[in-house]
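Note that one protein chain is taken out, while the other chains of the complex remain in position.
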Amino acid sequence: MLKVEKLSAGYSDLPVISDVSIMVKEAQFVSIVGPNGAGKTTLFKTISGILTPKSGRMQFENVDLAAVPAARRPHLGIAHVPEGRQVFPSLTVMENLEMGAFTEAGRRNWKQNLERILTWLPVLADRRTQLAGTLSGGEQQMVAVGRGLASSPKLLMLDEPSMGLAPTIADFIFEKLLEIRRDTRLTILLVEQRVAEALESADHGYVLEAGRVVLEGNNESLRANDRVRRAYLGM
Amino acid sequence: MSAQMMENFLQAMAAGLAVGAIYGLMCVGLALIFGVMRVINFAQGDFMMLGMYAAYYFFAAFGVQVVLGSTVGPYVSAVLAGPVLFCVGYVVHKALIGRVSGTRAQVEGEGHFAQLILTLGISLIIQSAGLIAFGSILVSVRTPLSSSAWEIGPLWGDLISIFVNKSRGIAGVISVVSIVALAMLIGRSRIGKSLRAAADNPEAATYMGIDVDQAHRIAFALGVGVTAIAGGLLATNYPFHPFVGLEYVIIMYAGVVLGGLGSIIGPFWGGMTIGLVQQLSTLVLPTQLQNTAIFVVFLLIVFLMPQGFFGRSVERT
Partner (left out) sequence: MPALRSLAPFFIFAGVYAVVAFAVTNSYYQLMMTLVLVWASFGLSWNVLSGYTGLVSFGHAAFFGIGAYTTALGQIHFDLSPWVLIPAATVLGAIAGLLIGFPTFRLRGVYFALAMLAYPLALLYVFEWLGYQEVTLPMKREAPAAYMQFSDHRIYTLLALTMLAVIVVITRMVEQSRFGMALLAIKQNEAAAEAAGINTLKWKLCAITLSGAIAGAVGAFYAVVLLVVTPVSVFGMLVSAQALTVTLFGGVGTVWGPVIGSAILIPAAEILHAELGHIVPGIQNVIFGVAIVILILVAPEGMFWKARDFVYRRWPHLVATAAQTIPAMPAPCTRSSAGKPSLETTAVSGVPLLSVRGLSKSFGGLKAVQNVGFEVSKGAILGIIGPNGAGKTTAFNLLNGFLRPDAGQILLDGRDVTRRKPYQLCAAGVGRTFQIMRPFARMSVADNVVIGAYVRSDADWEARRLAADAIARVGLTEYAHRLAGELTTRELRLMELARALAGQPRILLLDETLAGLGHTEAEEMIGIIRRLAQDGITIVIIEHTMQAMVRLVDRFVVLDHGAVLVEGSPESVTRDPRVIEAYLGKKWTAYAQG
């Protein structure tokens, strides 16, 4: 579904990611792990169109994304749940979800989507009229995920959903993610700092270090692979 | 307090509320622009001036007076000025302002410089073009209502009567109605929510599929249109000329800062307060110093309470 080939991108003259190639097939769960500064968020921003690549190609369902402006990509079916949640603080929970449904597909399927989102994440129903800026970190993360789902996506990209959350809450979010996956067979691309969790449920994993893919494989091959530890800690 | 003082006070309050409502509408227009786009539009007063002239021409030259008469006509003209200036604002943003603001430009820090200067340039052009097109003679939109008033009272047993000028009163009411309509638009409609989302977090808004640049364009056009309606309403009560914008710029900014930078509806209250201050200050200050009073209030707010009544942190998430 998503094919990234030899992508290089960054800010000003420095490339943050170089020659990155990843592939996500339909209904797959792919994880990308790696230390800070490795370029994971940069990769997502480039796929979403916030950053323009310096070289390389990105294809989504055989459409070359270079021709698609950033604000159109969600309408193709790419949902991006950004790093740090990034909810709309002055909008209510329900309004945040409505914004998620801004896409064409989202508007068509709003009723069904809303019902399912509220079933997976009942907290959102309880707090539907609360301003998103006043929620706790975990609740905001749920709003962000719900928002992503409200767009009726084909591909759900999540950037470090556990960041800044207490471990129990992070676990909860992760379980919910797996539940959603079981129920919908949604294609998921996940970036996570908690490596084991990210790799466990994934069909395929990539390890990004200093802007390059240094390792890839499935859970068995990557798990307990010391090369992964070295990617994070340098030695 | 003597009955006379009480009456003067209440009279000033009533006048202040009426004119304050119009100022409030004016400020909300500016607040929309700053709140959504973080652009300091120096030319807002001049767009308002264009709105005043638009109302005047609708009334006197394009037949509104003929069709609807002098009682209803002026107000309809004022409201018509809104859409006209909406289109003007849209075009100006697309051609000029969009180049120095929005997602393509760096808005914080040094980026401010370019916007400030650009809108200053636009302001000069509009003023001078206005002078060329409309001449420097004072004009106004005449309505017989401006010379009649409602009497509230007698109150307190025959001692006090408050007179509310009908024209200003109606203008005030129309302002309030407009604000309510705008609030509903911003608060309830999909477009309105997408504007607020774009204001809160442009990057996340893009992830939702919202075209932030387009949102900015609409916000700008809407802000200009709203202030234009306020201008049209002021046109029914006060004579004006092409340089009138300058006089109102400080009022607008004072109202917006008082209401809270970053809030969209808050500045309505800011404008209302300014209107009240202006009218109440006539009780103690000579007329010429009215505006100085406003400046002093403005400076005080900026120094002591920069977040205003409803302000949020001006920094984005």
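As written, the chains take the letters A and B, and residue 1 is the first residue of each chain.
Assume contacts are C-beta pairs under 8 Å (C-beta built on N, C-alpha and C of every residue); 3 or more make two chains touch, one makes a residue touch a chain.
Owing to the predicted nature of the structure, the values given are computational and were not obtained by experimental measurement.
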| item | value |
| --- | --- |
| Residue of B:A14, B:M37, B:V84 or B:I122 touching the missing chain in the full complex | B:I122 |
| Candidate in contact with the missing chain, chosen from B:I40, B:V64, B:V164 or B:A235 | B:I40 |
| Hidden partner chain, residues of chain B it touches | 40, 96, 99-100, 108-110, 112-114, 116-118, 120-129, 131-132, 136, 246, 249-250, 253, 257, 261, 286, 288-289, 291-292, 295-296, 298-299, 302-303, 306, 314 |
| Positions on chain A contacted by the hidden chain, ascending | 10, 12-14, 16, 35-37, 160, 163-164, 167, 193-197, 200, 210, 223-224, 226, 228-229, 232-235 |
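Please note the rule applied: only the chains that are shown with their structure count from here on.
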| item | value |
| --- | --- |
| Separation of mean Cα positions, chain B and chain A [Å, integer] | 43 |
| Partner chain A, residues of chain B touching it in the complex | 190, 193-194, 196-197, 199-201, 203-212, 312, 317 |
| Footprint of chain B on chain A - complex, ascending | 48-50, 69-75, 79-80, 82, 86-91, 95, 98-100, 102-103, 106, 147, 151 |
